[in-house]
Structure formats: C-alpha cells, structure tokens
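Down below is the structure, laid out as structure tokens.
As you look at this complex, bear in mind that one protein chain is not there, while each of the others sits in place.
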Amino acid sequence: MFVRELDPALKAIESLRKHGVVVHCITNTVAQNFTANILLACGAKPSMTASPEEVPYFSERCDGLLVNLGTLDMPRREAIVAAMEVCTRKNVPMVFDPVKCDLSPPRLEFSRQLLTRFQPLLKANIAEAEALGDIPVACRVTTGKIDRIEAGDEKIAIANGDPLLGRIIATGCALGGLVAALGAVAENQRVGALAALVWFGVAAEIAAPKARGPASFKSLFIDALAGVDTATLRAKANIS
Amino acid sequence: MFVRELDPALKAIESLRKHGVVVHCITNTVAQNFTANILLACGAKPSMTASPEEVPYFSERCDGLLVNLGTLDMPRREAIVAAMEVCTRKNVPMVFDPVKCDLSPPRLEFSRQLLTRFQPLLKANIAEAEALGDIPVACRVTTGKIDRIEAGDEKIAIANGDPLLGRIIATGCALGGLVAALGAVAENQRVGALAALVWFGVAAEIAAPKARGPASFKSLFIDALAGVDTATLRAKANIS
Partner (left out) sequence: MFVRELDPALKAIESLRKHGVVVHCITNTVAQNFTANILLACGAKPSMTASPEEVPYFSERCDGLLVNLGTLDMPRREAIVAAMEVCTRKNVPMVFDPVKCDLSPPRLEFSRQLLTRFQPLLKANIAEAEALGDIPVACRVTTGKIDRIEAGDEKIAIANGDPLLGRIIATGCALGGLVAALGAVAENQRVGALAALVWFGVAAEIAAPKARGPASFKSLFIDALAGVDTATLRAKANIS
C-alpha cells in the first residue's frame, strides 16, 4: 500500500538536487565532516556552527535543522534550544537524533525535554527508541536491519542497505542530515524520510560489491549518493 | 605582466616540500582533519590546538598562522586574539578566513575588530568580502570562479580549479592553511598566495577527470597535491 509514497519521495530527491537547501546541523564533532560531505554530495548546503551566540543567525536562514546529541556538552545544549526555538517559530522542519541517549541519563532527560517542548521528526535506533519510551511524536524513524517510518497510522518499512554501513562511523548521523534536507523539499516529513532512507540504502547496495573494505566502501558510497539516478532508486527500493 | 610572479611561487612550493614549515591552525572542527591532511600532503606540519591556555605556546613555535572563523565559539575567540598577538610580535605571517561572516553579525563584527587590530592576509569568498566592505588590508585573496589576489597596486587573477572542489566540504578552509604554509616560505604573502592557488587549482584539474564523484575526487585531489611536479604546475597555471 505504501508504494504510493515512492513517487513523491523520488520527486523530493530531484528537487533537492535541482534547487539545493540549506541544512543547519548541530551535530557531534565526530560526524561533522562526514555529514557535510554527504549533504554536499546530495545537493544540500550544510552549515555546522554549534555555539549559542551564533546558532540563532544560522537557524534564521536554514531550510532544515538537524539536532544530533553526539558529543553533547553545555554550549551545544544551549545552542540546540536556541535553534529549535527559531525553527519552531519559522516552521522549519527539524530532525532530532538522540545519539546514545540509552547510555547517558542526562542525555536521556534532555532528549525528553526537547521532545516535549518541540515537534521534530525523531530518528533513533532501536536501543535509543526503547530508552525514550512512547513519547508522542508526529513522525518517527527507527533504524535497524529494517528501517521503519511511523507517522500517525501510516507505517513504512525500508529494507535497503548493507552491513558495511555499520563499519564506518557516523553513517546514522549523516542519514539524519539527509532526512533534514529532504524534509525541507518533500511534501511532508514522512515522504522526506522515505526518500532519505531509500537513497542511503540503495547507494550502499551499489557501493558494497565494489568495496575492498570499509574505507573504499565509504568513498564508493558517497560517490553513489551523488551519482545514482532516480530510475535506479525506484527499481531497487525495497519498501512495504 | 604577472607571469613574473610565477617563478618565485614555484620556488616557494619547492621550498615547502624540501624544508617543511609548522602551520598553527585555529580552524573549525569540520575542517580540521581535512586541512591537516592537505598540509601534510604538501609538506607542511600542522598543529590545531584551539584553547586559549595553550595557543600561545603553539603560536610561539609556528612559521605561519591560519585563523578561520568556522564553528566560532568563545574559547576560540580568546585563542585567536592570543595567537595573533604572538604572531604579530614575532612577525609570523597570518592568514585570516572570516568564514560565513556574511551570515552572522557577531562574526562580522569580530572580523572587523581583528582586521583593524592585526595585519593578516585576508582570504574570503565574494559574499564574505562584500560583507566586510573596504577594510584596508595589505594582501587580499578573493576566491570564486576566478580567484583574485590584490596587494597594493598589484593584481593577479587565477583561473585554475574544478567545480568538484565545491562538492566537498572545507576546501576553502584547507586552502587557507596552504596559503599560510606558503606565506611562511615565499618572499612575500602575494607570492605565497599565488603558489597556493595555482597548486590547489591545478591539483583539482588533475584529479577531476579520474573521479567517479566527490569522494573519489577528494582522494585523487590530495594525492595530486602531493605528487604534482612544478613543471606541470608551470604548464597548467592559468594566471593573468
């Protein structure tokens, strides 16, 4: 029944490549460079400033916001709240990735506060989602062997990808950036998330057979994101 | 008329490769790793500490300084002033890159303060240069489709490069590091900047035809920086 979501998702990808969008990312220092390169490869324009003094200015001009809790610290906490306030006021779509909130009680508590106060798309892995419990969110992406999107009664499962994605750091973090980019051009967050998950997963499938290991996979994967056409994405999308 | 600058520029490149110089970089967390790898590929030795407690010690021992305002925060502001004070006293050449100062009023104001108080080479893109207005600087590099160097009445235009440079993050930031490295071995900042722009642009031209996308381009580009000889740089330099 969800094949009907695929056409608008592919349209969002074409729109991103054609027009570009600015995605402001408050993300961890491990993932910043990789996330920015993924976004550039996909046609988006990243900015990455994370200090509370300057984040409001970058948030005012962005089309999508990624908030990622890796390497969380006090200035990042302040910057995150400031950015989400601006984006809420301006109705800019937000993606929230509560990285490893299952391992750190203060991070879990902060995640709950943000999800209560703001309305971002929630992107989490299974352990993080379980730690958060059933906080209501309008759109939820849960990543795993099968990725799942839930928005109200709508559910989509995406079975693309390759295990090599788990052998390079920050692929999940970078995926969050791509969800934010596509959320800014798609008709809704659900369609944007579907576009991002299919694009990411199919690019990994294209890259994996040519890879000699995780580092060559990483390079092939970014090149595949940049180069894959939407006809290939349509043919290889494994969704239900 | 500016071909006369090319010989000393190529000589600076040979000198950097032969002797190495230490470049201290106060730069953004997105660009640090890439900038360091570019500098190592070109024969320089980078250091990257950005805390105000330690920057004075690293500044005392460096041959060139890069100040880049990406991911600016309060400790970086303090560190930048401390480093520029040391380098001014020791007459160490400085490069200043006011990244995205056109998008953030506090960053623009800080940029103006630094340019009033210190005398670095200014490296900016067109939007940043326009935001700064006509603050007088001894040497100014403005990057774009054509890169331009202005120093007093001397003007040089460099038309090397490839659009793929815009598909990977922090190429402009890394270029700033290379300008700082070459400024430390060249007869003056103008010649150092010319050397950096030609080297960067020609390496991109060597890498681009072999690339399958932005990630393979990135790898080929760094290898080309490390491997290109000065005869090739001379032959491909597109300057006027």
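Order as written gives the chain letters A and B; numbering starts at 1 within each chain.
Criterion: contacts are C-beta pairs under 8 Å (C-beta built on N, C-alpha and C of every residue); 3 or more make two chains touch, one makes a residue touch a chain.
Worth saying up front: this structure is predicted, and the values here are computed from it rather than measured.
Set against the missing chain, the residues B:Arg77, B:Arg140 or B:Lys218 yield one that touches it, B:Lys218.
Touching the missing chain, out of A:Gly70, A:Pro120 or A:Gly192, is residue A:Gly70. Here one chain is not drawn; of B:Val21, B:Met48 or B:Val185, the residue touching it is B:Met48. Touch with the hidden chain on the side of subunit A covers residues 28-31, 33-34, 70-74, 100, 103-107, 166-170, 211-216, 218-219. Although one chain is not displayed, subunit B still touches it through residues 29, 32-33, 36-37, 40-41, 46-51, 53-54, 57-58, 61, 75, 218-227.
Going forward, only the chains that are shown with their structure count from here on.
Averaged C-alpha coordinates put the centre of subunit A at 32 Å from the centre of subunit B.
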